[in-house]
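Every protein chain except one is present and positioned as in the full complex.
Moving on, here comes chain A:
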Amino acid sequence: YRDLHTFELQAPTRIIEWVRGNRVCVAGYRQSDGNEILQLIPPPTLLTKETQGLRPERDFKVECGGFSERPVYSLKYVPDTSLLVTSGPPDSSLQVWQVSAEDSDVIKSVSTIARENGTEQSWAKTATISARAPWVLHGSRLDRVQITEVESGKNVYTAASRGSEELSDLAFLDCNTLLLCCTTGRLCLADIRQSQSLVEAMSVPSVPCSEQWCMGTKHGAQGLEPSSQPVARLSSRGLLTLTDLRKISEHLAFAKARVSSPDSGAEFLCVSWAPALEGYLAISGFDGTVHVYDTQSWDSSGREAEPIFVHKGHAFGGAGDSGDPPLVTVHTWHLQKPRTLLSAASDGSLHVWDWVQPCGKC
């Protein structure tokens, strides 16, 4: 490590979201009432590019907080606004929150975006964009995907239905293109200008055992051609596929991570691309570790890949003897510092770490 900071949150979080470029949001996911949404100011050492050592300001500060009655499974910042959108069980409705840090430190609940029709519902996955207006893309299943304008609650688009599989992730590739990933691994592209179109990617190799998939897209700089960045899909057995969206019917690369299937299934599976390092991605959700891989050496053979770095900090967490070892619930990359990641685990720990590139590479 170059640097490692460990913090303890009052309640574990399963989301770490960058908000407005320099704030981080976390939120509780307990089944009961009283979950807190916290917007944190990272310590100055994290905001600047150089590491500074023993400076006094090494702590996160809670800038504002709000109370959520339901567990927060997903939180997204709506760009260019002071709004946050959260979702979580028991249904697929979304909660909209207002953050006004200058006036008060309370995050206020502003409105709710209604739940989908239909009986069985799981919580909605979300993605936000503010191209033409602040929009949120949401849905719990493939046939219930819609885009709603955040402030007015008006529905702007509804995707054509092509099956009712549960979604694990969705994203805006640009202001007109959507990417949807199902838990079966099925990947679909949709153009919102053409209401009936839904293009499918090559399916992942299906194996008799039930595994679940999630995806990671690159949060590149706004100007970059988004569809040139490959999409990564991670399965609960550790399989990783990379797909170039321009050649959506074939795999760009295929590898296996050396992990064991987690007991909690795909609950906390997370794969993400490094914003400042070409070809690096990180995965977590299998145990108390976070793996970092360099995908540039991967091919389509499907053999096991060696991680460049494994963060084991959470496994050595505080409690020790109380029951199960902590499970990493989520991780995210620092937006500017190339090798810095933030990860959180089920014991409430929050780590910020900066790994050293092993010799041989720059």
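The rule we apply is simple: contacts are C-beta pairs under 8 Å (C-beta built on N, C-alpha and C of every residue); 3 or more make two chains touch, one makes a residue touch a chain; residues count from 1.
We take it that contacts and distances are computed from a predicted model.
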Should one name the undisplayed chain from "Serine palmitoyltransferase 1", "Integrator complex subunit 11", "Nuclear pore complex protein Nup85" or "Radial spokehead-like protein" using UniProt, the answer is "Integrator complex subunit 11"
Note that chain A touches the absent chain at residues 4-10, 34, 36, 40, 43, 53-56, 58-67, 103-106, 350
